[in-house]
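Questions regarding the structure given below will be posed in turn.
As you look at this complex, bear in mind that one protein chain is not there, while each of the others sits in place.
Coming up: chain A.
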Amino acid sequence: MHQLTLAEIARGLADKRFSSVELTTALLARIAQLDPQLNSFITVTEEQALAQARAADARRAAGEDGALLGAPIAHKDLFCTKDVLTSCGSKILTGFKAPYDATVVEKLATAGSVSLGKLNMDEFAMGSANESSHYGPVKNPWDLTRVPGGSSGGSAAAVAARLIPAATGTDTGGSIRQPAALTNLTGLKPTYGRVSRWGMIAYASSLDQGGPLARTAEDCALILQAIAGFDAKDSTCVDQPVDDYLATLGQPLNGLRIGLPKEYFGAGLDARIGEKVMAVVEELKKLGATVKQISLPNMQHAIPAYYVIAPAEASSNLSRFDGVRFGYRCENPQNLEDLYKRSRAEGFGAEVKRRIMVGTYALSAGYYDAYYLKAQKIRRLIKNDFVRAFEEVDLILGPTTPNLAWKLGEKNDDPVAAYLEDIYTITANLAGVPGLSMPAGFVDGLPVGVQLLGNYFQEARLLNVAHQYQQVSDWHTQAPSGF
């Protein structure tokens, strides 16, 4: 039963081949049995899951139907979940049970999905390897000595290991797409403003966006359909009608214009990954797409710009974790300053502190113009690159990551090397456009991802192209051995 996709589960539940309680019970047992190897869950909400499953079964028995009614999922642990630990992978949120549900959590619950728990992640979503979590690193089910990517590493590992069919994640610089690529999943970062950020603990507010990780494009469409849409509680959420993502999955690709940015295939890319990506391009051509080379000339500035803007926003966003109202507080504070300093020094991990310091510096008097303001100008140039590119092509295609999943601990001493892993994903966050990563094959038994970038609010097109490719390929159906 654990091999079923969300779409298959929906059919099975509708055909009464199994109940949500049966499915949930089976997956909870599987989590208990296998997750100790992976460490993908921070919290398993067994009782709540079974209660939700029973409720879903009752709704179905009463005649209700719905693609997600009774479907098991789990949430990245930065979505606030009422009365359940919401840790953000950080010691500083020790014991923090959110007093409310995030909009994404609420929408999925309303659709009848069953949440099995909260998934491990890089502390405050800062990382590309899921090694900065206070709750320990997550292992890649394809090779337990390797990282699953990050920051949504727990979401990726749990779905790849068939512990759950789909999970929520968030993507600030590639945190859905990069772990999806490293674990053979399909992951979608929607357009900025497509999914509400209410209840998503902020890392970098102008870049953060929630989205799904699943095994197929179709499953991503099912989740996105439930979570997309305007939310009056998030001022940056865009009030625009939501497409029918499932209805558009079947469209043929005849005449689809694909652009290959030359900057995505240059130095730094593992040539074996490049070959896999080009093989996907060939398949898409067979399906009717046309291909041309394009240029995103400002891509080279994306990482420096990102590592000014994201830490700057983070340095401010993380100020509320001060030991005063919730979460971790140091022992025996001597006075207010001591309370602040020690609660934060003891509560935050090294990578979070590094980014708070970088961001604080970038916003300081005398440096603001040289760093923050300049980074914002670069951001505008990157956005313009995309706007120009989408005048010529419908879709931009390239590798999701420059390298395969690396060994745990390999890049711990070199943060810049880890930052460079996000080189292909970060531009989409800076520009706000949607991006999807899907399986493109394997190199040395490790998954390779291909990335599709679309114009604003073109999630339907990305999902359609990925779905069409998944009809003629079977990379996405491969499961890691032992899972």
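The rule is short, and it goes like this: a residue touches a chain if its C-beta (ideal position, glycine included) is under 8 Å from a C-beta of that chain, and two chains touch if they have at least 3 such contacts; residues count from 1.
Keep this in mind: contacts and distances are computed from a predicted model.
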Omitted chain (choose from "Aspartyl/glutamyl-tRNA(Asn/Gln) amidotransferase subunit B", "Cytochrome c oxidase subunit 1", "ATP-binding cassette domain-containing protein" or "Fe(3+)-hydroxamate ABC transporter permease FhuB") - UniProt protein name
"Aspartyl/glutamyl-tRNA(Asn/Gln) amidotransferase subunit B"
Looking at the full complex, which residue from A:25, A:48, A:206 or A:412 touches the chain that isn't shown here?
A:206
Can you tell me which of A:35, A:313, A:351 or A:422 touches the chain that was removed from the display?
A:313
Option touching the unshown chain, where A:41, A:198 or A:469 are the choices:
A:198
If the hidden chain were put back, which of A:99, A:288 or A:409 would touch it?
A:99
Which of A:234, A:270 or A:283 touches the chain that is not shown?
A:234
Please identify which residue in A:247, A:324 or A:357 touches the non-displayed chain.
A:324
Just the residue numbers, please: which parts of chain A touch the chain that's not shown?
78-80, 86, 88, 93, 96, 98-100, 102, 197-202, 204-206, 232-236, 312-313, 315-316, 318-322, 324-326, 336, 340, 360, 363-365, 368, 372
